[in-house]
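Subset of chains shown; positions unchanged.
The first chain written gets the first letter, and so on, giving A and B; residue counts start at 1 in each chain.
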Amino acid sequence: MIQQVEITLPRLGRGYHLVTSNIERELPDLPEKGLLHILVKHTSAGITLNENADPTVRGDFESFINKMIPENDPVYEHTLEGLDDMPAHLKASVIGAEITVPITNSRLNLGTWQGIYFCEFRNGKRSRKLVLTVYS
Amino acid sequence: MIQQVEITLPRLGRGYHLVTSNIERELPDLPEKGLLHILVKHTSAGITLNENADPTVRGDFESFINKMIPENDPVYEHTLEGLDDMPAHLKASVIGAEITVPITNSRLNLGTWQGIYFCEFRNGKRSRKLVLTVYS
């Protein structure tokens, strides 16, 4: 069986945000076993699994990935939409815009320290949509 | 239900190519709701979701990722297959070789600006195979 819902996240601002409970709250009753697929419907935001405890991890993601994929790189030709735009597209493909998570005993089956990060790569607080698909 | 088809892309050459319609054309009739999984059966090519409008975005991917993962890095020991080979393997894992996309109302449910990029990381025009799996 496939169940699907499209949701809009709260406007979170640039950075890496723990959204596991935002997503769990929007899910239908979960099957005993199955999988949850999450798509970010944007090309300048991402989704990934990472550490759910220490907020400095999310801060270090922002600082380090900004160095790895900087604004103002002289190779960029796509610059009309702002300095933050082309790096945001690159980050969206390096981090990824979709993940799948197993469901076991009617709950998301993540590791103890794993959470779902929503990654806002652009400046400003934007309205961002996700498609959640549960299959069982 | 699972439907599966293996396809060969046109020989596209090095770079990032928008292949959404190449893929849609090869799909069976889509279910009302479901998911499409796409695997690239190669270790020097990738697949990702990104901006479907301005071609300079795809050009900037090629230029920037070539700087981030350069040819000729002195750490490489795997050099016998050409200067473009080891960077291509690294890019295949950083960008990824498989994605899943939701299907809603019998169509791929991507954001307005999202398209599917096939990423050819090696020089030359190579024959590249994808496995498409639709589940519903």
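Just so we're on the same page, a contact is a pair of C-beta atoms (placed from the backbone, for glycine too) under 8 Å apart; a residue touches a chain by one contact, two chains touch by 3 or more.
As the structure is a computational prediction, the values presented were derived from the model and not from experiment.
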item	value
Identical protein chains in the complete assembly, only 2 of which are shown	3
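Assume only the chains that are shown with their structure count from here on.
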item	value
Computed distance of Cα centres, chain B from chain A, in Å	20
Contact footprint of chain B on chain A as seen in their complex	2, 4, 37, 39-43, 68-69, 73, 75-78, 86, 89-90, 92-94, 96-98, 100, 129, 131, 133, 135
List of chain B residues in touch with chain A within their complex	31, 33-35, 48-52, 54, 56-57, 59-61, 63-65, 67-68, 94-96, 99-102, 104, 109-114, 117, 135-136
